[in-house]
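Note that one protein chain is taken out, while the other chains of the complex remain in position.
And then chain A:
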């Protein structure tokens, strides 16, 4: 189906087409260099140089200043037996997996509702997108108040023991709060992509289905879902990569606590700034980088592969 492959056409395979007439020219106008070089230089300074510095220092014992020496893979080997690192990876991947499922299920169902025949369609869309424009840490502070003040009151009133104390103070439940707030913020972006996907499905497909006697639910599962599967792939991979970078919301809710129960990978990396294990956390960052690259490559492969079909 062309509709399913639509969002993921090739990128690098298609060079800009408008170059042909100028190919005959032997010299590039100087102004084109003036357009390009500043970006290249600034970009190198801002991203490439720090990345190289970081990777280099991950093989040293630097504490961020003063003398250092090369120590090979020691930092990397140490990471694998460091409970702080392991627990942050476990937490971050667990959190990202749960959140990505929750966000996509909620966003997909909302998108189906918002593209159906409903009242107040515009107003509802307006409301559902608001969380996207709110700062993560600020809304986390608001939810922090609700979780630590309002929810316990509710828990005590209804006799639900688990909720009678702040779930943010409970090492086994604090992650749930982080999932909820992250999802609250991430649903709108995901939702908008699903709406675009749903609107790209031609209406006559449904007409034919209902003539054949398919129920609404059958249409959703047999027609809608297969046709938006490309958008599901985008949303899942994009979301997962974003959630691995969780920082702002966690700072606002638990600050990594109780203890270090909800400390994400980015939060662990940043401790290298104050904690004196600069080189060690650079090894952590490099590892994180490799993981992000692998996910991105999977994403590219899936989108390209699907496109080739």
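A few points about this structure:
Quick note on the criterion: a residue touches a chain if its C-beta (ideal position, glycine included) is under 8 Å from a C-beta of that chain, and two chains touch if they have at least 3 such contacts; residues count from 1.
Convention: contacts and distances are computed from a predicted model.
Candidate names were "Heme exporter protein A", "Na+/H+ antiporter subunit C", "cytochrome-c oxidase" or "Carbohydrate ABC transporter permease", and the UniProt protein name of the unshown chain is "Carbohydrate ABC transporter permease". Touch with the chain omitted from the figure is made, among A:51, A:71 or A:169, by A:51. In the full complex, the hidden chain is touched by chain A at residues 6-12, 14-23, 28-29, 31-33, 35-36, 38-40, 42-43, 46-47, 49-51, 53-54, 57, 64, 110, 113-120, 124-139, 141-143, 145-146, 149-150, 153, 184-186, 188-190, 192-193, 195-196, 199-200, 202-204, 206-207, 210, 219, 231, 234, 237-239, 241-242, 244-245, 247-248, 251-252, 265-266, 269-270, 272-273, 278, 281-282, 285-286, 288-289, 292-293, 296, 299-300, 303.
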